[in-house]
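Report on the structure given below.
In this view, the complex is presented without one of its protein chains, the others remaining in place.
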Amino acid sequence: MVELVVGVIVAIVAVGIVLEPLLRDGRGSLHYGNDTDDAEEDVLTDIEESESPKVQALLALREIEFDRETGKLSDEDYQSLKQRYAAAALDAINAEERTTAEASAAPGEMDAAEAAVQRVKSRKNVECPSCGPRPERGAVFCSGCGRSLVVKHDRSRCWMCGSALSEGAKFCSGCGTTLS
Amino acid sequence: MNARTKFIIGAALVTVTVGYLMAEGIKDTGVYFLMPAELAEKVATDPSLYNVGIRVGGRVVAGSVDRDVAAQTVAFRVTDGQETFPVVYRGIVPDTFSDNVEVVVEGRLMTDGTLRATNVLAKCGSKYETTPKA
Partner (left out) sequence: MTVLGQLSLGLALLLAAWGSVVGFVAGRTGRPELIRSARRSVEALFGVLAVASVALLVALIRHDFNVEYVALQTSRNLPIVYTIAAFYSGQSGSLLFWAFILSGFAAAAQWTTPGRYRHLMPYVGAVTCVVTLFFVTTILFAASPFERLPFTPADGNGMNPQLQNPGMAIHPPMLYLGYISIAIPFAFAVAALLSRRLDAGWIHAIRKWTLLSWIFLSVGVTLGMWWAYVELGWGGYWAWDPVENASFLPWLTMTAFLHSVMVQEKRGMLKKWNVVLIMLSFLLSIFGTFITRSGIISSVHSFAQSSIGYFFLVFLVVAIIALGWLLWSRLPLLHTETRLESMVSREAGFLFNNLLLVGIAFSVLWGTLFPIISELFRGTQVTVGPPFFNRVNIPIGLALLALTGIGPLIAWRRASPKNLRRHLVVPTAIGAVVAVLLVSGGVTDFYSIVALALAAFVTAGIVQEFVRGVGARHRLHGENHALAFMRLIGRNRRRYGGYIVHVGIVIYFLGFVGMAFKSEMEASLKPGETATLRSAYGHEYAFTHLGISQYEALNRFVTAASVEVQRDGQRVGIVRSEKRQHVDSFGRPSFEPSTEAGIRSGLLLDLYVVFAGAIAGTEEAVYRFTINPLVWWVWFGGVVLVFGGAVTMWPGGGPTKGAPRRRVAGYSVQIVEEKVAEKV
């Protein structure tokens, strides 16, 4: 009898845990891929896992230097490889510096193009569930498969056509889709 | 010749070598695994089965075990319910060897119809569920 009671409790707890996210109002929860805040917590434990071209190029440089020192790479090979990686690293570093400079520049000094870049950048990074992350920030539809990328709970834009919505709208002013 | 072609040639060489080793290995070391009835049937038509390595599976006939501890030989009969062969084995039989136990006899069939065993493997009695070692 005790066993049965324990069993039932276990069952209720387990089912409760699993179904709770479905029963709770989904509003305010984040669609993965556009949660830019998480990026700050995303600490790499191993520098080799970094996908930054700069880090990768620098790692490769460090490695060939070591390989030459232990005699595994001949001097000619070392020179040619070094040139290749050094160029890549330089490009990556330059590029990085330029973006930081632009990002920190005062808004008043921005020209129109840079303002546009800034605007796009301020949008969220979008990810398509089937095609992966999209290069176009703030995209409404996936440029690969055409799927809508707007989450239904996002009440600021229409999930059908992406038009901006007014507060509390029941139909989209762009395409007429029912929203609630 | 580029590196890719060279690698494909190398890979092909390795594959052929492995294949050759396997084919030869099976040809030279593969032995028939037969039940007594199959063995009797085969031997009747194909005398080349005498005096080559074979494995015979079956049950130890109850009461047929004759141990000669001093000479370290064991004689018994193995059967599958249809045919029965006498077995002579010199060596230490496994702990689980006894009447009615399933055994695998490795050895040669002599022209007089006895199996001269070089190895006897015994399975556990079905009474116990024995656990395979992982």
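A and B are the chain letters, set down in written order, and residue numbers restart from 1 in every chain.
Criterion: a residue touches a chain if its C-beta (ideal position, glycine included) is under 8 Å from a C-beta of that chain, and two chains touch if they have at least 3 such contacts.
Treat the numbers as computed from the prediction; the structure is a model and nothing was measured.
Asks: Kindly state which of the options A:Leu73, A:Ala89, A:Cys158 or A:Cys172 is in contact with the chain not pictured.
Replies: Once the missing chain is taken into account, the touching residue is A:Leu73.
Asks: Kindly state which of the options B:Ala11, B:Val52 or B:Met110 is in contact with the chain not pictured.
Replies: B:Ala11
Asks: For chain B, which residues reach the chain that was dropped from this view?
Replies: Residues touching the hidden chain, for chain B, are 3-4, 6-7, 10-11, 14-15, 18, 21-22, 24-26, 28-34, 38, 42, 55, 57, 69-70, 72, 91-92, 95-96, 98, 104, 106, 121, 123-125, 128-134.
Asks: Considering the whole complex rather than only what is displayed, give the residues of chain A touching the chain that is not shown.
Replies: Residues in contact with the chain left out: 3-4, 6-8, 10-11, 13-14, 17-22, 24, 26, 29-33, 38-55, 65-67, 69-74, 76-77, 81, 91-92, 94-96, 98-100, 102, 117, 121, 125, 127, 129-132, 135, 151.
Everything below uses one rule, namely that only the chains that are shown with their structure count from here on.
Asks: So what's the Cα centroid distance for chain A and chain B, whole Å?
Replies: 62
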